[in-house]
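For this depiction, one protein chain was excluded, whereas all remaining protein chains were kept in their positions.
Presenting subunit A:
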Amino acid sequence: MAEDGKDDSVATDDDSDQTAADGSLNNTMVEEGSTLLRRMEICVAEAEKRSGKNAVSMQETFTVYLIETRPMDAVADGRNPAPDSLWRRYSEFELLRNYLIVTYPYIVAPPLPEKRAEFVWHKLSADNMDPDFVERRRVGLENFLLRVASHPVLSNDKILYHFLTEENGWKEVVYETGFQAKADSRLRALSATFRVRNPDKRFMEMKHYSDELQSHTSQLLRARARVADRLYGVYKVHGNYGRVFSEWSAIEKEMGDGLQSAGHHMDAYAASIDDILEEEEHYADQLKEYLSYAEALRAVCRKHELAQFELEMASQDLISKKQQLRTFSFKGMTNKLFGQEAPEQREAKLKLLEELITEGEETVKEKTVECEEHVERAWVDMQRFKEQKDKDLREALINYAVMQISMCKKGIQVWSNAKECFLKM
């Protein structure tokens, strides 16, 4: 999925470290340039169970994942150095992602694999410790890292690099960035959504699209799980044929062999559904990724609403202050309204007002820049995201079709075998 970063990258020596501050000006449509993934091979190789004491000194069991990295040029040269490696828990991945979201609010952040098994159909374990779940999570985490490390902006982040290379003390370094303070309060964000007057139309459309994407992918996941459940039932009932054919063959002479063999094929048919559905889980995982991506997309749109809202508030505030200043000038007016005032008091008030206006103007300038920058960068990344999504989902659909074909072929095989047995009866 996210291997594209490796494959599509054209070798450029454009290693100019255009950092995030100005990253938007780089061409971000294709995974070119100095993304981390170009320089470093990354994979999440293993998962292991650990036990330890948690924050409230209670014993707990959790899973850790082994991240292995190797410098790309070493690999390209044919040398095979041992990879550097470290262990990380899921919660550390979460921390990394939260940091990235706050630090780069104009980027549609790659999602993590689900925290808990959702959209399960009855056979699938909802247990986080289930080995199949852990394996799929390992793949999901690797996918996350590959996407981040191949992102034209995110891949340059130092904290990310640190995450991949220094096991100890990473958490402290993240907290030291103070990113948590920068996080927008939910209340403010929500308020902005309702009260913003002039948001960028394109962002509103994109936000609406993210709602649609979320709705459709979750509907699809639910429907798929129900279909899987039913299909499982159909296949398994056929196993009963195996038993009864075997019993029946015992009282037959010429028919016996054919019946017995056919029964074995019915058993095989019933058993085949397990692998088929396990493979389909990969498709479900791809859908889940984009379900989460929809949320990330919406977050970028909301950030725009917030920035725009704050700009509007600041502008409004400035206007009202300037208004105050004008009414201040009408001596007569104010005397009538506020009564007699000492000239010193008036002087002080005037000065204060003028200072506030100056501040206000500064604020408006800042907010304008903030807003504009966000719009510009976010738009670029949203385009990149759109292309990636179209490509990934199309591939996912093709893979799904391939899976269906494989299932049909297996079915034909088994029933043809059974038919041969029946013909020999």
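The definition used in the following text is that a contact is a pair of C-beta atoms (placed from the backbone, for glycine too) under 8 Å apart; a residue touches a chain by one contact, two chains touch by 3 or more; residues count from 1.
Keep in mind that, in the parts below, contacts and distances are computed from a predicted model.
The complex appears with one chain absent; UniProt names that chain "Sorting nexin-30" among the candidates "Elongator complex protein 5", "Alkyl transferase", "Sorting nexin-30" or "Aspartate aminotransferase". Considering the full assembly, A:E212 is the residue among A:E212, A:D275 or A:E354 that touches the omitted chain. Only one of A:A55, A:A76, A:A181 or A:I251 touches the absent chain when the whole complex is considered: A:I251.
With the whole complex as reference, residues 209, 212-213, 216-217, 219-220, 223-224, 226-227, 229-231, 233-234, 237-238, 240-241, 244, 247-258, 260-262, 264, 390, 393-394, 397-398, 400-402, 404-405, 408-409, 411-413, 415-425 of subunit A touch the missing chain.
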